[in-house]
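What you see is the complex with one protein chain gone and the rest in place.
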Amino acid sequence: MTANYIGNLEEWKQEFIFSAPVQVRFSETDMFGHVNNTVPIAYFEFARIEFMKEMGLMQRWLKTGNELFPVVADMQVDFVQQVFFDEKLKVYVKIARIGTSSVDVHYWTVNEKEETCFTGRGAIVQISKHTGKGHPWSDQEIEMLQSKQLISAKK
Amino acid sequence: MTANYIGNLEEWKQEFIFSAPVQVRFSETDMFGHVNNTVPIAYFEFARIEFMKEMGLMQRWLKTGNELFPVVADMQVDFVQQVFFDEKLKVYVKIARIGTSSVDVHYWTVNEKEETCFTGRGAIVQISKHTGKGHPWSDQEIEMLQSKQLISAKK
Amino acid sequence: MTANYIGNLEEWKQEFIFSAPVQVRFSETDMFGHVNNTVPIAYFEFARIEFMKEMGLMQRWLKTGNELFPVVADMQVDFVQQVFFDEKLKVYVKIARIGTSSVDVHYWTVNEKEETCFTGRGAIVQISKHTGKGHPWSDQEIEMLQSKQLISAKK
Partner (left out) sequence: MTANYIGNLEEWKQEFIFSAPVQVRFSETDMFGHVNNTVPIAYFEFARIEFMKEMGLMQRWLKTGNELFPVVADMQVDFVQQVFFDEKLKVYVKIARIGTSSVDVHYWTVNEKEETCFTGRGAIVQISKHTGKGHPWSDQEIEMLQSKQLISAKK
């Protein structure tokens, strides 16, 4: 069964071009012998931030005194196939949709045989420290969010 | 906005009776000053397993040589409100639906003011080591899954 | 063999009075079936901070704008006995020695049978954000550090 955020699975996969490598650590396994289910969300965070760096957004958020910062609003993880110690994974990331002050980020994790292990999605919101609320993307930020992608994410 | 797995929010909340306490550890915060988004899924796992112990299911799965074990098929987390170091949370858990070899588990986390911090849901599947596939619940297991709950989870 | 920071083991144990409870989470086990060796240091941090709260020190460090904060300078963990999923542990903490701007903290973790599982020690230094260096304890802080203990920690 395909997750509700995936339309046509093959098309969905083909829209990913950016990925970050992750190697499963021993400390990320559990007593059932596989990667514990709490771990892939950390892989997603790592890959998403690598992507945000590639687009130049993370640098802006981390600048001292910057009053805007990203917050994870929700996250979905689908565990398609068990993953084990020492596997070398690729975590693909794409921006699926751009909202006023948020983006919908999709994730696709494959093993060395290019088999799907995890899929996922989640919204990131740009928050203003001042108001505590969502802060709209500037035109320049929208350009950044649309770069490094095959598709131009729909606004 | 209410997550897609919640119908009427007030009714949804009233169906929870079991909860497990969690206190936020310093090591669970991140440089943005709040609990990192990778952490609540570990709180959910802790509370779900406490519930599975209460129902007597976890003990069966952990018995040496038992060939059935539970696997997380998917997980959704909604981050409703930021949580900070040292907060004392209650993580409520209920069985929302019972399938042939799976259950849909819902989660509701509140802080000391009884404000909603996180909500979530995810399917757990009982897998057979032998076949690698879902193994149907026995009548006794269904009784266990329906116990310790206000509602009787729909099959 | 006793660790180098323990003189007489029975006397060393008797000097602990403060402890914090920890229950082993499933996600803290690894594929060898026991608690992963990276986990007890997080238990120590949790218990140390509970103790620092009890003494009133943690509150000072967390006050917004406070320019002093604690840093872990070193940490030793001795794994005396394997620990497994769901065990309920008590993590004892004491201040073994008070330096000019540091303290030597000792840790003793026992299971429900009161058997020793982990022992440990480590120095905590109070750092000034301004100078980046150790900041001497005030008389009031030394009083705090000597409270809640059977022994009066040697300066």
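First chain written, first letter: the chains are A, B and C, and each begins at residue 1.
Convention: a residue touches a chain if its C-beta (ideal position, glycine included) is under 8 Å from a C-beta of that chain, and two chains touch if they have at least 3 such contacts.
Nothing here was measured: the structure is a model prediction, and the numbers come from that model.
Engineer: Please provide the labels of all shown chains that the missing chain touches.
Structural biologist: A, B, C
Engineer: List the residues of chain A that touch the chain left out of this view.
Structural biologist: Counting over the whole complex, chain A touches the hidden chain at residues 25-27, 42, 45-46, 49, 53, 62, 85-86.
Engineer: May I ask you to list the residues on chain B that touch the chain which is not drawn?
Structural biologist: The missing chain touches chain B at positions 26-27, 29-31, 33-34, 36-38, 85.
Engineer: In the full complex, which bits of chain C touch the chain not displayed? Write them out.
Structural biologist: Answer for chain C: residues 3, 32, 36-38, 41-42, 45, 69, 71-79, 82 touch the chain left out.
Definition applied: only the chains that are shown with their structure count from here on.
Engineer: On C-alpha atoms only, rotate chain B onto chain C and read off the angle in steps of 5 degrees.
Structural biologist: So the angle, rounded to a multiple of 5, is 180 degrees.
Engineer: Just the number, please: Cα centre separation of chain A and chain B in whole Å.
Structural biologist: 23
Engineer: Using the average of all C-alpha atoms in each chain as its centre, how far is it in Å between chain B and chain C?
Structural biologist: 31
Engineer: Report, in whole Å, the distance between the mean C-alpha point of chain A and the mean C-alpha point of chain C.
Structural biologist: Here chain A and chain C have centroids separated by 36 Å.
Engineer: Can you list the residues of chain A that touch 2 or more other chains?
Structural biologist: 36-38
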